[in-house]
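Note sheet for the following structure.
One protein chain omitted, others in place.
As written, the chains take the letters A, B, C and D, and residue 1 is the first residue of each chain.
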Amino acid sequence: ACGAGGRSDDDGDGDGDAGSTVGVTDDSIAIGGTFPLTGVAAPGYSEIPTGAKAYFDFVNAAGGVNGRQIDFTVKDDGYDPTKTSSLTNELVLKDQVFATVGSLGTPTHSAVVDFLNDEEVPDLFVSSGSLGWGEDPESRPMTFGWQPDYEIEGKVIGQYVADNMPDAKVGLFLQDDDFGEDAEKGVRQYVDDQIVDVQRYTSGNTDVGPQIAALQAKKPDIVLAFTTPSYTALAQLTSLSLGFKPQWYVSNVGSDPALVGGLLAKFSEGKVPGDASALNGVMSSEYIPGIDAPDNAWVKLWQKVWDQNGGQGELTNYRIYGMSWAYTFVQALQAAGKDLTREGLVDALEQVGSSLEGPNLAPYRYSDDSHLGISGMELVKLENGKGEPLTKVLTTDVGDAEITEDGSGQADDAPPESGIPDVDPVD
Amino acid sequence: MLEVRELSTSYGAVRALSDVSFTAAHGEVTAVLGANGAGKTTLLRTITGLVRAQGGSATYDGRELTRTAPELMPSLGIAHVPEGRGVITELTVEENLRLGGLGRGGRVKPEDLERIYALFPALADRRAALAHVLSGGERQMLVLGRALMAEPSVLLLDEPSLGLAPRIVAQLFELVQSLVVDQGLTVLLVEQNARSALSIAHRGVVLSLGRVVVDERAEVLAGDDQLRHAYLGF
Amino acid sequence: MQARIGRVLAQPVVLAALGVVVIVLVLTTVDDFRSVQLTQMAYLGIAAGGLTVLTGLNGQISLGHGALMAIGAYTTALLLQDDEPVLPLLGVLVVATVVTLVVGAAIGVAAARLHGPYLAGATLALAVAVPGIALYFGETLGGEQGLRVRVPDAPDWVLDAAYFVTGQDLTPSKYVAFLGWGVLVVTYLGLAHLSRGRVGRRWRAVRDDEVAAEVAGISLGRARVSAFVVSAAAAGAAGFVMALSVRLAAPSGYSLTLSLTLLTAVVLGGLGSLTGALLGAALLTFLPQVVTDAGVSAGLDDIRAAELAPLIYGLVLVAVILLAPAGLVGSLRLAWHRPRRTTTSKGEPR
Amino acid sequence: MGDARPGLAMQDITVTFGGLTALSGVSLEARPHEVLGVIGPNGAGKTTLFNVACGFVRPDSGSLSWGGQGLPRLRPHDLAGLGISRTLQGLGLFDRMTVLDNVLVGADRDARSRFWSDLLSLPRSTRDEARLRDRARGVLDELDVASYADRYPASLPYAVRKKVALARALVSEPELLLLDEPASGLSDTEMSDLGTLLRGLTDRMAVMLVEHHMDLVMSVCDDLVVLDFGRVIATGSPAEVRDDPAVQAAYLGEAVTDA
Partner (left out) sequence: MQQFVNTVLGGLTLGMVYAAFALALVLIWRSTRIVNFAQAPMAMVTTFIALQIIEGGHSYWLAFAAALVAGLVLGAVVERVLIRPVEGKAEINAVILTLGLFIVLHALASVVFGNRYRSFPAAFGIRGLEVGDTTIALTGFDIFTILAVLAVMGLLVLLFRFTDLGLRMRAAAFNQEVARLLGVRVGRMLTLGWALASLVGSLAGLLIAGGSLVHPGYMDAVVVYGFVAAVLGGLDSPAGAVVGGLLLGLSLSLVSGYVGSQLVALAALAILMAVLLLRPQGLFSQARERRV
């Protein structure tokens, strides 16, 4: 029965060598992303796309990129991978986006990453620190991470503890998924023998009392928490009721001092010390400047963007996060040049990605071999809602790459006057 | 005096009562008889407002009933003992009885309960049991006792003898008779058991297909062979 | 004559055949995106079909059918880990269905003893518990991220046959859509046969009056368990289709929301009716999107538009229950029969 | 009337519920081709006796045998398979099923089709279904209610519903029929029809009847057992029992019914 229909065996869709220009017209570029705007994960995270949108509007108001307006479609997946899958289908097949940008979440994005690569849609700057976004460009050539992955964060704090507190007993408090797992991998490279207990919480179960009680029993001197902000707050509250007072390190993801401190501040009426000072003495890390540094040139820019183009609400670190990758995306578009194609965009990022300037304190790792994002961070100690640096910016990479002080000067750059990057096209 | 005037009701397209009129005099037992499906139950339900009347009215001492909420019946002195086993099976025997006493407003006194237990000793033994475990006949006693808790002046009974042992049926009818005689109760008694019903009734109303076909003194009805054969089958 | 034609048309087999024709026509005309949506409708429809039998015919409420779908989906995912699958796709379907069926039987045995809210409580706990298993056995089941599903390419003969019939190339998403709808037709055919026959009668008898059913020789336990097993099998098959369509089996896809969605589909359409279940599935597939799009084009920002979908969806639920308590299909049917039948029952207390 | 095969025999049955003794040491036998009446005051334990015979209530002591064989662990749904049918004191109709379907449920044990043939709707199933349908219609016909076959029970007159319940018990062609107050709610005419019907059934089966209507009991029963507070206080022919002073005191009273 073979060949009865005379079906052609050619799978190509006619674009040939020129590269795909789906979603691009002379005056517009359609992009999209999936985010949890509703449901349990929405608090906080739903602000990210609003930040990005504000920045894109800012750029569009200034004429767009190469005369093209950026049209950013946001889809709500409620943090449900099933929905992510159908919405990404919709973005790619129906809305015909040129690329997806900033899509949020490890479980959610895992559901679609292969589909995007199969369809050869650039899948940029996934909002999550999982290693899946960029560790293996061979199998996922279209996917790029953006923030430092959780493993290198684990390495950096691990080394710090090993160097500065060699006798301390270490406890780990981890979210029970990739986030905690990757971080643990990094931490263990340095302090494996100092760890006295590892406790994991399941997102959605807000009772962390049993975990904290278990940690407390092991009497750790320092607890490294890789948690989301709400769980940071819950852990702090529970520790308070248990009288558990170790030194805390809270991962960058979960330490937003404005947010967590704000949450804890409400209990301040004599019960928890001080407002934004609720997290005083807690260690954390930073890889982009946040609202705790209003005088930073980048934060000033973000504030201007938000004031001009933002919707309701204040500028928050989530919005800054969204604006920051939006900035990187604009840079990537500029680097890809006037004749924008999907392949061209990916090529351009691989070529110039590691030298892009921006709010990031350490350079990106983009190259032929890696699509992982920012390569490092500085450790800080929170004081009154501000991070006081404990270290220089430290950069490293996954695996047994060494940790070194960053010499690129990334941390010292400032945004251009206009607030819009100006990257030369490659070639 | 309970007066029913041109009462009509239907269920969807099915006419269940058409222009039913009769009066039940004070201190008398009026038996409502008729074949299955004649509309007897519907009549009682329409009088107490459980079924909406489409036309006509029922009044008790001049007070309109059909358009009054069923909840108000006990306070008007009207007790309706519904067809089937209207016990609340999830409550205990005593709770069922107390509930009956609450209807008239005010509190339930232990004497009231004891009065009923004296009438139905079988219930006294089971006062703390859930009504759910009662036998068919025991349930029937319970609903009757519950109705009497409210000390009504009008009693609407829908087939009270259903499932009762002959001796109890006899007792029941005696009881009804004595209530009528001693307390001047007005009773509207729906019965299949026409013979027993007529033995204590003052008046007999026969329904057929939702219409009144006979309205006679009980003795006349029981004595008239023709009527009896035609409508009552004995 | 006309009545005769009516009767022939009402035969499930005939309906199924007509259905197949419609499905082929629709799936060949729509684009890839729509066919993905139609696959979603298919898997919701399959599971809702099973649930409507359980709830509508047998009177057992299940708030945990999403968990059963998860079992079908995870089985599928485990079998489709490698590029070279161990089993042909049909085999995978059978295994997924059977595994779910076995789990369903175990749960059904426990459920058979429970009533109303107790059953609802137990199945609710099931719905929230099952995703936890995937987390606990993260090594094998992929934890939060779930298991990737490698959908095997359509065999050549299928591609050729499809080209021959439709004159188009069969894209992977259409292939899955055809698979999904194929499973749906077969499932519905079986369910329709069962519910019209002796088995369905037993189920309904148990629903209406346990004691009377028992006296008539029906084993309550067996009737309940069989209904649960049948609907679990349908859920398993639905999980298979869902895994293929989503290409992933992850815990958050099978949260309580999915279970409630299924129940909603069943009630929206009209309890006990397969047509209703399908209609409900369609509504749930397409409504949220339509609403969100409408919200966006009405100028709402993304977050507000996103909240609009659940809002409207909840309102529709409430409205249907209040205005058309027999469900959409049920109400149509009532309206159709109104002249012939009188109103409700005599409300005889038990 | 002697038939070699013994029917249902109960020996020394005792049932207690908490502190209450519902049956105490009751023995009786329902023989083929006979109607055995069980009478007694309300709450005497008649329904409980049926419940024991059906497996709804497990006796504290005593034993049951059917056709000479002991029935140690009887469950209600085994009954139909043994050839015993029962009606319930309430109606127990399936309200959301048509009259015909109600009766078909009673025929369930005779269905030959199995799950798989139903699932696939094999011709075997369809044929089997048609056969049962015919039988169900036949029984409805016999009871004069065939015209209601496609209606739903809730909207039917009470007498019709009672007949439907009876039809459901009869359709499986049982060897023993247990009837719990079949005449309650019937008019006198309907009751005498029922009497005739019951006598007719004895050709085919044994009948055990619980009833409070003495006219019916006296006219159809071959033998009577009288219960009071769970004990047998009298047995014998209707006439004997009627004249028993203990029975009159406990149950009949000064029979109003005997006009």
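In this section, contacts are C-beta pairs under 8 Å (C-beta built on N, C-alpha and C of every residue); 3 or more make two chains touch, one makes a residue touch a chain.
Quantities reported herein were computed from a predicted structural model and do not represent experimental measurements.
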**Prompt:** Wait, the hidden chain, what does it touch out of the ones we have here?
**Reply:** A, B, C, D
**Message:** Using the touch definition from the top, which of A:Ser139, A:Thr206 or A:Ser355 touches the missing chain?
**Reply:** A:Thr206
**Residue among C:Val128, C:Val158 or C:Leu334 that touches the chain left out of view** = C:Val128
**Touching the absent chain when the full complex is considered, from A:Asn89, A:Ser230 or A:Ser255** = A:Ser230
**Message:** With the missing chain put back, one of B:Asp19, B:Glu90, B:Glu114 or B:Glu174 would touch it. Which one?
**Reply:** B:Glu90
**Asked** At which residues does subunit C meet the chain that is not included here?
**Response** 55, 61, 110, 113-118, 120-122, 124-126, 128-133, 135-136, 210-211, 256, 260, 263-264, 267, 271, 303-304, 307-308, 310-311, 313-318, 321-322, 325, 347, 349
**Item:** Interface with the undisplayed chain - residues on subunit A
**Value:** 37-40, 42-44, 46, 176, 200-202, 204-207, 209-211, 213-214, 216-217, 229-230, 233-234, 237, 240-244, 262-267, 269, 271-272
**Item:** Positions on subunit D contacted by the hidden chain, ascending
**Value:** 17, 47, 50-51, 54, 56, 88-89
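Just so we're on the same page, only the chains that are shown with their structure count from here on.
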**Prompt:** Which one of the chains is closest to the middle, using the mean of its C-alpha atoms?
**Reply:** C
**Centre-to-centre distance between subunit C and subunit A (centres being mean Cα positions), rounded to whole Å** = 37
**Item:** Approximate Å spacing (C-alpha centroids) for the pair subunit A, subunit B
**Value:** 77
**Centroid spacing, where centroids are CA-atom means, of subunit C and subunit D in whole angstrom** = 42
**Asked** Which residue numbers or ranges of subunit A touch two or more of the other chains?
**Response** none
**Fill in**
Among subunit B residues, those touching two or more other chains are 11, 14, 85
**Prompt:** Which residues of subunit D touch subunit C in their complex?
**Reply:** 54, 56, 75-81, 85-86, 88, 90-97, 101, 104-106, 108-109, 111, 113, 115, 118-121, 125, 128-129, 152, 154-155, 168, 172
**In the complex, subunit C residues that touch subunit D** = 12-13, 190, 193-194, 197-199, 201-202, 204-205, 207-209, 211-220, 226, 341-342, 344-346, 348, 350
**Of subunit D, residues touching subunit B in the complex** = 17, 20, 39-43, 46-47, 89-90, 155, 157-160, 181, 184-190, 212, 214, 250-257, 259
